[in-house]
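Only one protein chain is missing from this complex, and each of the others stays in its spot.
Chain lettering (A, B and C) follows the sequence in which the chains are written, and residue indices restart at 1 in each chain.
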Amino acid sequence: MALISRTTRGVYAIAPTPFLPDGAVDLESLRRLVDFYVDAGVDGLTLLGQMGEAPKLTHAEAVEIVATVLARTDLPVVVGVSAPGFSSMKALTDEVMALGAAGVMIGPPHTLRTDDQIVGYYSAAGQALGADVPIVVQDYPLTFSVVMSVPVLARIARETPSVVMLKHEDWPGLEKISALRAAQAAEEAPRLSILCGNGGLFLDLEMRRGADGAMTGYCFPELLVDVVALAAEGRAGEAHDLFDAHLPLIRYEQQPGTGLAVRKHILMRRGLLRSDTQRSPQRSLSPDERAEIDLLLNRLSHHDERARLP
Amino acid sequence: MALISRTTRGVYAIAPTPFLPDGAVDLESLRRLVDFYVDAGVDGLTLLGQMGEAPKLTHAEAVEIVATVLARTDLPVVVGVSAPGFSSMKALTDEVMALGAAGVMIGPPHTLRTDDQIVGYYSAAGQALGADVPIVVQDYPLTFSVVMSVPVLARIARETPSVVMLKHEDWPGLEKISALRAAQAAEEAPRLSILCGNGGLFLDLEMRRGADGAMTGYCFPELLVDVVALAAEGRAGEAHDLFDAHLPLIRYEQQPGTGLAVRKHILMRRGLLRSDTQRSPQRSLSPDERAEIDLLLNRLSHHDERARLP
Amino acid sequence: MALISRTTRGVYAIAPTPFLPDGAVDLESLRRLVDFYVDAGVDGLTLLGQMGEAPKLTHAEAVEIVATVLARTDLPVVVGVSAPGFSSMKALTDEVMALGAAGVMIGPPHTLRTDDQIVGYYSAAGQALGADVPIVVQDYPLTFSVVMSVPVLARIARETPSVVMLKHEDWPGLEKISALRAAQAAEEAPRLSILCGNGGLFLDLEMRRGADGAMTGYCFPELLVDVVALAAEGRAGEAHDLFDAHLPLIRYEQQPGTGLAVRKHILMRRGLLRSDTQRSPQRSLSPDERAEIDLLLNRLSHHDERARLP
Partner (left out) sequence: MALISRTTRGVYAIAPTPFLPDGAVDLESLRRLVDFYVDAGVDGLTLLGQMGEAPKLTHAEAVEIVATVLARTDLPVVVGVSAPGFSSMKALTDEVMALGAAGVMIGPPHTLRTDDQIVGYYSAAGQALGADVPIVVQDYPLTFSVVMSVPVLARIARETPSVVMLKHEDWPGLEKISALRAAQAAEEAPRLSILCGNGGLFLDLEMRRGADGAMTGYCFPELLVDVVALAAEGRAGEAHDLFDAHLPLIRYEQQPGTGLAVRKHILMRRGLLRSDTQRSPQRSLSPDERAEIDLLLNRLSHHDERARLP
């Protein structure tokens, strides 16, 4: 199975974990979701991230989800393995890599503060997991409260060769992409693959800055695929027109805490999930929120037929 | 001079503080800015907020800025007076109220955590400032790290009658507006005026939820005025069309830390500020950022002529 | 097996998890440690807390540790079951309660902020675990960043009857004990058992305020037992004399991050642990630190023979 590398490009869709109303993992919906992402043209999948409700799964469930997806598709699959201790992180990593995963994603513990602490953490993680396991660094200060400067990311890339990709969701983050590419051009730092998150909120501009694509879970992954493809083809105007039409909904889905409920609701309405259930502790949508989603979908559908949902 | 009250509505523009390149306060630009806001049709002004660089001003400069604005316009003016101790807060409040301010705005110290601490703080502030000074509570967790629940806001409104307005910038915050209006309808809490911030990022939906208007500093205050007016007239479709055209720029300006630089840059290009200087510590725009602003303004100008800038 | 209740008193020693130098769980040392705690006269044990390196254990290891301890002693055993999701919390709880645990301890997720969020979290946890599982609320703002006011704790005690005990380690925290006891006396809140943590740093005064005892892992649990017993017998002067002799070491052991290394080092020197190994990420002692521990032990041994270690 192919592994991710420092030159990986494209769209990695972050898949939610489907649950039935009683809280059981819904593997049937998961398979349908995988087929949908393949049809949408994504380049890879990411499982068991924050939005995949990973911390609410048992170890056995986590492994079963990865196995189910890998049995369904040949796409490269990145698996979130963040854990407070390296022994459980290593255990999950070994299992999913043996199943055929393309790499693992690690968010920093929220107690890290100084540059040395952050660099040291990824160095220790790299040693614990072994040099042959590609690692994605998740740079998401709003959630993890850990701020990674450009020099820190450059040091991580130099000192831990198995770190191959940055899941970029610092905010603001545009200058960071440019600075990383400049460091790379100046040979001060090795190239990293940069896939952008934050629900896609700045994807139009991130591609101009030198990002390699997106890794996020927006409920219309087709939009991410189109924007990345149009940018790659130099059709910037079309990319912006399409992106701007989706921006009101992207903004809505990107609200912290609320986002996953919106995402699961729309994926259910798209016929992919049987239920929009989240495991507890969870957050469900109010009638006002459902009406707002209807409004935003309706307005979007005038620009993008795919948003015309039942 | 009229004071703000629990039924105040409309758009309160947050004015930046203009500086000359050498860092001196630029009163000429400030007067021009006031005239511009008046022409744009705003209902009031807010001075010396976070975006007004208030912490970087001496006491004397702060008072001079307020005096200059109040000498120029009859619009109601809210003044930010947040301070670590009540004695300096009281000193500034007394001066600006004597000059004719319509009320003061207070953000919470970032050390407050529990419900009782927050309610107690505003109660003590109300007592320190006196019952006749209308107070705006600034609810901005992303900046202040203080989370105010709906019951807390209801308690503040009940226990401190001089608190008349909520500057709403929790995120996500739509449900909070509905919950406050429901508490008011159930007579569990007095009515508060709710003006929304966050750069306007959710203004389209906030008006549907029962907000009374906007209090923010977006570089096109005309947009805020139009959206609030169209909403009030029930012309929701037009409001959304106009809002959506501005959303790519609103999103861009709302980036933490970067936003004020964007705002001052555009206000300078609109001919209002002589310089986009911020006082140190500051953040200036990169060439990439200026190019992005050009792109966003250019795309916006196809929908809104006012965005066609030199 | 007896369960903890709202009238539980005494000393619950927090046991570290012994590891061999290769990182394997050292059950032989664990059994020796249990015998030592029994001989020291503690009233109960707490397993799998922060200081038990719980997040670094696999589920199977956690269960094995609890089973080993419960097979060795009839003392009541509280088990830390904090987890991001209720399904894994419930799974571990069910297993350890079936094995004979006396109750479970739950620390709050660090994202909780408002009173309602905190009360709601423990209510949901109580429902998820079932009414017959006694719960200890861990109130440790320095580590969890969650501040629980007295009204919040009173609400939790009223609304979730299965919450029977407070592990008290707010800092400062003396007034909180008095306020909880006053609320109880005024029948505004049910009685909770209050066992104090913080390494014992304020145990001399906490007992005067109405605490029921200690739940902490100080490397001389005999001191905790003596102070609680002397306080119960009204021999305050002796309690203070003994406590003060230990205070320089208590203070040293209570340093965040460093404390567990100090504790394991001394328990190893006391012949209880075969190794002071922590699982990665970990913190080992410098030569300076070992010299400081020698100095503090040597000085202490002039007052307390038990501190004369090889």
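In this text, a residue touches a chain if its C-beta (ideal position, glycine included) is under 8 Å from a C-beta of that chain, and two chains touch if they have at least 3 such contacts.
Since we're looking at a predicted model, the values are computed, not measured.
Residue C:Thr258 is the one among C:Ser5, C:Thr258, C:Ser275 or C:Ser301 that touches the chain missing from this view.
For the chain missing from the display, the contacting residue among C:Leu20, C:Ala91, C:Leu205 or C:Ala229 is C:Leu205, taking the whole complex into account.
Annotation: of B:His59, B:Arg158 or B:Arg308, B:His59 touches the absent chain (contact as defined above). Checked against the full complex, the one of C:Asp39, C:Asp74, C:Glu159 or C:Asp244 touching the unshown chain is C:Asp244.
Against the chain not displayed here, subunit C makes contact via residues 171-172, 174-175, 178, 201-202, 204-205, 208-209, 240, 244, 247-248, 251-252, 255-258, 286, 288-289, 292, 295, 299.
Residue-level contact of subunit B with the missing chain is found at 23, 53, 55-59, 83-88, 91, 109-110, 121, 124, 128, 279-281.
Where subunit A meets the chain that is not shown, the touching residues are 113-117, 141, 147-149, 151-152.
Assume only the chains that are shown with their structure count from here on.
Here the chain at the heart of the shown protein, by mean C-alpha position, is A. The angle of the rotation superposing subunit A on subunit C, based on CA atoms and rounded to the nearest 5, is 180 degrees.
Here the CA centre of subunit A is 38 Å from the CA centre of subunit C. With each centre defined as the average position of its C-alpha atoms, the distance from subunit A to subunit B rounds to 34 Å.
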